[in-house]
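Handing you this structure, nothing more for now.
With one protein chain held back, the other chains of the complex are shown just where they sit.
Naming follows writing order (A, B and C), and every chain is counted from residue 1.
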Amino acid sequence: MELILVNIIDGLVTGLLLFMLSAGLTLIFSMMGVLNFAHASFYMLGAYFAYQISIALGFWMGLLIAPLIVGVLGAGVERYGLRRVHQYGHVPELIFTFGLALLIEELVQFIWGKNQMPYNVPEVLNFTAFSIAGNSIPAFKIFMIFISIGIFIGLLYILTKTRVGMIIQAALSYPRTVEALGHNVPLIFMGVFGVGTALAGVAGVIAGPVLGTFPGMAFVLGSIVFVTIVIGGLGSLWGALVASLLIGWMTTFAKSYNIRMSDILNGIGISTPENLDDNIFRDFWTVTSPQIADILPYILMVLILIFRPAGLFGKRES
Amino acid sequence: MTDQITTDPSKPAQRMRAGSMSLTVGPWIVAAVALMLMPYIFTSNSALTIMNQMWITVVFALAYNMLLGQGGMLSFGHAVYAGVGGFACMHIMNNSDLFASFPLPVLPIFGGLFGMGLAMIVGAFSTRSAGTVFAMISLGVGELIAACSVIIVAFFGGEEGVSGDRTYAMPFFGNEFLQQIDVYYLTSFWVLLSAILMYLWSRTPVGRMANAVRDNPERAEFLGYSARWVRFYSFVASGFFAGVAGGLFAINYEILTEENLNTASSGVILLVTFLGGVGFFFGPIIGAIVFTLVQTVLSLQTELWAFYAGSLFLATVMFFPGGLAGLMMMHVPVFRLGKMKMLLLPYAKTLIPAAIGILGLCCLVEMTFHYRHAATGDHEMTLFWTTFDSHTLMPWIIAAAITAVGLGIAKMTAPALKEAWDEANTAGGTS
Amino acid sequence: MKKLTKLGAVSALSLIIGATSAFAENIKIAFIDPLSGPFASTGTNGLHQFEFAADYLVNQKGGVLGGTNFEVIGFDNKISPKESLIQLQVAIDQGVRYIVQGNSSGVANALTEAVEKHNKRNPDSRVLFLNYAAVDPALTNEKCNFWHFRFDANADLKMDAITDSIVANPDVSKVYLIGQDYSFGKAVAAAANRFLGEKSDTIEIVGDELHPIGKVKDFTPYSRKIVASGANAVITGNWGADMLGLGKSIIENGFEGPIYTYYAAGSGITAAFGESGKGTIRLVGEGKVNPSPSQEVSDYYNAFLAKHPDGNLDQTRIANTIGMLARAIEEAGTADDVVAVASALEGMEYETMFGGKILMRASDHQAIQDLHIFEHTDEDIAFPYDGSTFGVKVINTIEMAGADSPTTCEMKRP
Partner (left out) sequence: MSTPALELTGLKKSFGKAEIIRGIDLSIGKSERHAIIGPNGAGKSTLFNLITARFPATEGTVKLHGEDLAGLQPFQINRKGLSRSFQITNIFPKMTVFENVRCALLWAQGYKYSFWNLVNKSRRLNEGADAILDQINLLPRRDLPAGMLSYAEQRALEIGITIAGGADVIMLDEPTAGMSHSETDYITDLILKVTEGKTLIMVEHDMGVVFGLADRISVLVYGEIIATNTPELVRADPKVQEAYLGAALEEEH
């Protein structure tokens, strides 16, 4: 029973981290129609910048400054790169972000080298917050939860309660009309892109110490972020939240409990073949849930796309 | 994202005219002769190996462009069709009785059939719509199959993959394909055959309708064609040729591993195709040749090859969305007008300094890299046959000066080039 | 970076260059490992160690065969079997007769088969494959061949040493096995099960599981299970980011027993573990540096550090590889006839400066040597890794580990 609670907390941390990435991406996606492949790269930049700043000024300044730099970089990419490619259509835009992701990875290696960076949890938060049946919950994880929830509430407030948010929401659906009303839509696009990438930067700052700061960190997270927003429904902030948490919990529980494929199949009445070693499906029979935990989201995505292409909370058929 | 992943028709910047070329035999004969003669120019085994790799990439990229360029379907997991075709070929190779019953050059057909089979299964549900849904399903399926490669060891062989020996096939007119040169001709035969077949495909009714569905699926439906089935046929055909590429891979390397399936390979083929240009049939061929050279030859020269490749790619997307082929085809009207001469001098004035400037920039990048990452005490580095000390100021000044002067001149002469370009593109005029 | 950077060479031109530079005075050794991409740090560090070993142990001592030098050339295989085979061909065309490779058993498998086929089909340009780190047992068992020599202990031998150490440790009664879901991870788990079963009746294996390789973002759920299982020792074959992620997560979640690993040192991992891994992280390997066994080793290491201050001399077998190759060439009296060199390597007994001797077993071309269990610590560390204060210290030694281990290899000699 206690383990379930622990797993819920762990899944929450994973899910909320995913949410910080997918929130920005889903906004960018619905606004510009672009699958921003470089989104996770901005997450990586956040971690590296924060590491560099933390050496000189400490973790907290890193948390403050790194996302700003990332946001400015993101806005710059929109202004001088994407906007230019936008005129050619969606595929070139998408491929642009794809190439950008590769280039950022190369740049990071160029500047920081190829090794893991010793970017660590700050001393203040390096203790056990509490324990549940012998399982310690590090304080940093609690900190991560609070930061992510804070950001979600902030985003929700800005998008639904402020004038800027209203304009953004309108610009998402009716860019021409909003432009005709005298608002600078390209500026809004640039701003949203900047804020979206800054959010990814925040995620990088707080995930770097826990998940490791290395040149492959963007790749590990890259496609799963798309999966999240596709499952949640493009452009839906709530969808992104629900899908993130769903994926967080799904993978955590799948890893925590050893569910065997043979148990499931036996459960539905298919008996295990006698000579498993000679059977061509032997590998299939011996699959366990931790083995496939991290590919479960892809299975879920394919199923959702087949049966409900708009995603869980999507309003439109894409 | 709109339903259809193609460019907006009202924007003339990108004109896809894959369909507007007429069928001529000339280029194919030139290609065949070139393929025959290449081994006499580049005789070493490594050159043959690299060329084989190039031709395999050509087949794969052309197959990919059947989807992206001609069908308007963006796939993030196309490597799995080539990979599964290749794995199937390896298993056939390892089944000695079956393998000994036919000559080696037949093997790629089996690769194609298996790639096609998988494409039929996946296509059955993924081609219902194009656009984001198709792209994301391809990503998901690609990830799933790539993940299977380490889980389902019986077929994919786990990490070390599946290996075999091509020489156990039935001798083909006494040839057992022991040497690279034999394999080269086998590969060349297949690349030519596949390219011709894929070109002819684009001239068939279903190939033409693939273009129509790409441009306007709804209109195609009101002409009696189901957009879904048109996509399905393109997808299956693309899967077949991807499988052929996989079969050629199996013959060349005699081993298939997880890397033949993973998303990185799928991403590479997207880059290759786009770099070459999706709007023209021959675009992917150029892309495959350029990329293979960058990956295999440039990587022998510098560790930063991926950095340069990435920059080249990004520059292409930003400035020449038609890819290298588009860049070439831009000159066709000028050529037709007989005004190519007018461009030569302005080109020389701008592009040569620009090239020098860019090379200077590369020198600065290499020197920075050397300064930061080389062994302590190893101050010596060689660039362009010049050996110098990277820790002294002089080389930096020289490189910076070359860069500044080169790019400066290019910037100065660029307006003149633009003028000449506009002039050359106008019919009539002075010449 | 000794590799000449000739950016300007037009690509087509270098195809020809590749073909014509086949003659050489130096004995060329092709180092085919990742020099770009995610595993580049390990590869680059290995290349530095090879270059240094060739320079320090051979060239500065007058070379072999009366003055011929070793030249190590790096070939970037991007850890891809396909690229490795292309680079192998390029290397052979450049007149290379000795191939060294170590990262990824998948690449090693591809290379050993390609080398065997090449040597069969091209008797004029035969090459030897000197494997310095790929530990898949199959390479010296069912997949062995005359051209492949392994200078590292294979995964089974290493597991033999780990389990010896575990059985000797009275604090350990419950062991948890976790690894990456691919051939090596599975081989480690199988070997651990086998050896623990043979060696002890009291030690219980409380967990045995695999996780997807390179895909896990957060290892917390796995560590929870490990802690909850009551295990007091963990064995893992993880490497790279998976090693660091797993190790950090296990320690963070309150595990206090030893974690036995294969690859938890160097390449930034030692620095990243830092204080948190002290006393917990153990690893198995050959070659003693801390404490330094001799002045010779100290000199060697210091000379290396003078060249690469941030580098690690974490693969002492590289020095052994170079040393043994040099002796075999001297004994054979030629560097061109690789059959003679291979015959000289077979059964060679070599005194290594890192202590003890190495026997290149003729029956399977597996090097038999002393194996150590190291501990991650910052005490008594003369030669730390990653520019940190931490390094690995020998706490346990098994002499000539696995000298009597069986092999299924049926060596076919030309």
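In this section, a contact is a pair of C-beta atoms (placed from the backbone, for glycine too) under 8 Å apart; a residue touches a chain by one contact, two chains touch by 3 or more.
Quantities reported herein were computed from a predicted structural model and do not represent experimental measurements.
*Asks:* Using the touch definition from the header, name the shown chains in contact with the chain that isn't displayed.
*Replies:* Its contacts among the visible chains are B.
*Asks:* Touch as defined at the start, partner being the missing chain; which of B:219, B:372 or B:411 qualifies?
*Replies:* In the complete complex, the chain left out is touched by residue B:219.
*Asks:* Of the residues listed, B:186, B:230 or B:365, which one is in contact with the missing chain?
*Replies:* Touches the omitted chain: B:230.
*Asks:* Applying the definition given at the start, please give the residues of chain B touching the unseen chain.
*Replies:* 6, 9-10, 12, 15-17, 19-20, 22-23, 200-201, 203-209, 211-212, 215-216, 218-227, 229-230, 233, 237
Following the convention adopted for this analysis, only the chains that are shown with their structure count from here on.
*Asks:* Report which interface contains more C-beta contacts, comparing A-B against B-C.
*Replies:* B-C
*Asks:* Tell me, which residues of chain C touch at least two other chains?
*Replies:* 40, 181, 212, 215
*Asks:* Tell me, which residues of chain B touch at least two other chains?
*Replies:* Residues 147, 151, 153, 304, 306, 373.
*Asks:* Report the residues of chain B in contact with chain A in the complex, numbered from low to high.
*Replies:* Interface residues on the chain B side: 1-3, 5-8, 11, 13-14, 68, 74, 125, 129, 131-133, 135-137, 139-141, 143-144, 147, 151-155, 263, 267, 270-271, 274, 278, 304, 306-307, 309-311, 313-314, 317-318, 321, 369, 373.
*Asks:* Which bits of chain B are touching chain C when the two form their complex?
*Replies:* Those in contact with chain C are residues 42-47, 49-50, 53, 147, 150-151, 153, 158-161, 163, 165, 167, 178-180, 249, 253-255, 257-260, 293-306, 359, 362-363, 366, 370, 373-378, 381-385.
*Asks:* Chain A touches which residues of chain C in the complex?
*Replies:* Contact set of chain C toward chain A: 38, 40-41, 44, 181, 209-212, 214-218, 220-222, 224-225, 227-228, 241, 244-245, 248, 252-254, 267-269, 271-272, 274, 386, 388.
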